[in-house]
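The structure appears right after this line, and notes come after that.
With one protein chain removed, the remaining protein chains of the complex are shown where they sit.
Up next is subunit A:
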Amino acid sequence: MWMRKLRILTPFSQKLLFTKRETITISSSYCKPEFDFHTVEQFFPQYIRRVNFRGNNLGFCGRSLFSCEAAQRNSCWNCCNAKAFLVCTDCGCVQPVDHSVDYFKIFGLEKKYGIEGENLERTYKDWQRKLHPDLVHTKSQKEREYAAEQSARVIDAYRTLTDPLSRAIYILKLEDVHVDEEEKIDDVELLTEMLEIRETVDEAADSQALKQIQEQCGVWTSGQIPIQGKFEQSSISFADALQSRKYIEALAAIRRMTYYKRANEEIVKKL
């Protein structure tokens, strides 16, 4: 009620509330510091200034997207090489973060869900060797800030793409489809299934019993629990739905993946 009143009375807070909602959703699914900053920068300029004053200690710096450097987006700020990416191919200078470069591009991948078998680890480490704050001592303060920001973004990109669920949510976001991870589920079938899983897990008195349940389910091999199998099935249906642009189905698959993942975490905790 209070919120609503505020929203109607002051157009500014409407914007605030809206943007803030965005922030919450994004940060709760896969930490994207640049978006957090965007929000914070808009409403707390004093906060950004402080962060910028942190010198070379900073993890991420709140550089504006719309600075003069970003205007000539694809060319190197140092040597004007037109092919500059995260790091300039000509002069080796670290570039400011360009948000039009998505996580898939960072890893040189096509924007598609099925990336199993790709060697992300190697690209990740190659980038870190160029960007990690530990390795850019000789560079200027400005470049070190870029490096800190880029390195952190590569970490996020790696974390997002290596996890099937975060990858699914991210790829939908790139398609402008919003995922609300906290929504209530009304899928009766899924609800019943979750209840059943919970009951079985709760009834298992010790890790021996938990393992027994897993073995009875038959699917369990080393490290694999039946829920893991179900997770993978959902992951496959997500890929199918995405390919045929059936976003409602894709969202349903994400919902299932989310719940299986949580259930899996609970079992692992009890083991």
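Note that in this section a contact is a pair of C-beta atoms (placed from the backbone, for glycine too) under 8 Å apart; a residue touches a chain by one contact, two chains touch by 3 or more; residues count from 1.
Basically, contacts and distances are computed from a predicted model.
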For the chain omitted from this view, which of "Trm112p-like protein", "serine C-palmitoyltransferase", "Heat shock 70 kDa protein 8" or "FAD-dependent oxidoreductase domain-containing protein 1" is its UniProt protein name?
-> "Heat shock 70 kDa protein 8"
Would you indicate which residue among A:Cys80, A:Leu135 or A:Leu195 is in contact with the undisplayed chain?
-> A:Leu135
For the full complex, which residue in A:Arg159, A:His178 or A:Lys246 touches the chain that was left out?
-> A:Arg159
Touching residues (missing chain, whole complex) on subunit A | 1-3, 12-13, 16, 20, 24, 27-31, 33, 36, 40, 43-44, 46-47, 50, 54-60, 121-122, 124-126, 128-129, 132-135, 137-138, 148, 151-152, 155, 159-160, 163, 165-166, 181-182, 222-223, 258, 261-262, 265, 268, 271
